[in-house]
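One protein chain is absent from this view; the other protein chains keep their places.
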Amino acid sequence: MQDFASSFFLAVSLILSGDPELWSIVLLSLKVSLTAVAIAAMIGMPIGAALGVGRFAGRRALIVLINALMGLPPVVVGLMVYLLLSNSGPLGVLQLLYTPTAMIIAQVILVTPIVAALTRQVVEDLDAEYAEQLRSMGVSRLASVPTLLWDGRTSLMTAVLAGFGRATAEVGAVIIVGGNINHVTRVMTTAIALETSKGNLALALALGAILMLIAISVNAAVGLLGVRSERVAHA
Amino acid sequence: MVNPRPLLAFAAMLAIHFIVGPAVSVAQDRFIIVQSTTSTENSGLFDTILPAFADESGIEVRVVAVGTGQAIKNAQNGDGDVLLVHARPAEEKFVADGWGVQRFDVMYNDFVVVGPEDDPAGVGGSRDAVAALRKIGESKAPFASRGDDSGTHKAELQLWKETGIDVGSASGEWYRETGSGMGATLNTAIGMGAYALTDRATWISYGNKAGHKVLVEGDPKLFNQYGVILVNPDKHPNVKAEEGQAFIDWLTGPEGQAAIAGFKDGDQQLFFPNARR
Partner (left out) sequence: MPDAALAHSLEPRIAPAEGSAGADTGSVLPVSAAGLVFTVNGKRLVDIDRLTLRAGGPTIIMGPNGAGKSLLLRLLHGLIEASEGTVLFNTQPMNARVRRRQAMVFQRPVVLRRSVQANIDYALAAAQGYRGPSRRGRLRELLEMGGLADMARQRARTLSGGEQQRLALVRAVAASPDLLFLDEPTSSLDPASTHRIEALIHRFADEGTKIVMVTHDLGQARRLAGEVVFMHRGKVTEQTPANVFFDAPSSPAARDFITGGLLV
């Protein structure tokens, strides 16, 4: 396929050229998605942990709901956030539409269910193993949560990376609430969509290759971080 | 109480965020949002002419490029200061309903019918758009439509109406509605060897033509007028009327008009300024 070969060379030359336009798009993508994932982790992990160890009415229903929300179509989330942030919407006064903040909000909504659902599974599985031992040591259910989160950290890292994958890959939500405005809200995926619609398929594919490279780099960085934290934990 | 330790990695991520942060958000304070169409964005017109306006006025123009139908809805919601689209009746209704202040002509180009090189319906060289579409419909040759309530879509439906062919009943057969932007629709048309109606600017700057070419052009009915409207600040107090009007004045004034005329792809002019003031 000629397109693939030319895309590959285009991707390499784009990276090597250090094109400032490209870099600003890459950095904005990272900024939006990493911020969204960090916020989603801070919201999703406690929710997941509560669902994992808590025993309360409606827990089953909540788990089903959160699992289902993992499949929320980005376009629907984008539309919801648009309606909220639109000047005709309830939060219009905040003037957030067509800003990176709006994109972060949309991605937080997309990523939080993934982090919460996977955290729930990790914590619940670990709790099944630990519960008697911790109870024997006099550790209360509530107090066991930090232990379960810490001991499940490797799996939780995977949960967070899954969320990051969803955030960087989605285009449907950010293009609606961000508007794909050049130099303001254009990220990798919306740039790819734009180049595709211009018929610049090789360039679109090259941007896709760079997006893959970013994803691999972030995963590798988190992997290294995981190894380091493992060492610290055993020091 | 959650142990902060599992968040170690995210703290690092946040750190990245703060390193990255300052590098990107260098946007200017004074800016306006222009709700516009994919044809103006995809052709590269705005990228070329807007820096001149920004330098002169200190106002950054942020373009949200969607179909004309969605652009008008967004503007009605107050999510834009200026509307720049190409569907005159809808624009006039927008102003008549009080959503816009006043409509100004900005520029024009024309629509063309593109199709596969072997031209199964035999419309190549025709200057009669209605007759050409009728031939396409009668031979049931595939036709890719925007199907998204955009300016181009509205223009196309008007032409079909004049042929007397009910494309709605052929939907899903030879008449394919993509529900997407111009570029995506052209990608589809090329993929399935279908005809399509497109504005000339998008077509000229479009990079994936494969074997497709312009088959029908030059019919006065294919005229494509762009208009610009300030969103009514009485309806939406957040509208930056002063800055928005400054942009409209520039665009319809001598400098903006000259910039539009000077925008070329190779040696082909894509838009023709025709503001009257």
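When the chains are written out, they are named A and B in that same order, and each has its own residue count from 1.
The rule is short, and it goes like this: a residue touches a chain if its C-beta (ideal position, glycine included) is under 8 Å from a C-beta of that chain, and two chains touch if they have at least 3 such contacts.
Remember, it's a predicted structure, so these values are computed and weren't measured experimentally.
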Could you tell which one of A:S33, A:T99, A:S144 or A:T168 touches the chain left off the display?
A:S144
Given the full complex, what residues of subunit A touch the hidden partner chain?
129-130, 132-140, 143-144, 146-147, 150-152, 154, 232-235
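As a working rule, only the chains that are shown with their structure count from here on.
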Can you check the complex and tell me which residues of subunit B touch subunit A?
1-3, 5-10, 12-14, 16-17, 20-21, 23-25, 27, 33, 38, 41-42, 46-47, 62-65, 74, 76-79, 180-184, 186-187, 205-209, 236, 238
Which residues of subunit A touch subunit B in their complex?
24, 27-28, 30-31, 34-35, 37-38, 41-42, 45-46, 49, 86-89, 92, 95, 97-98, 100, 145-147, 149-150, 153, 156-157, 160, 179-184, 194, 196-201, 203, 222, 225-226, 229
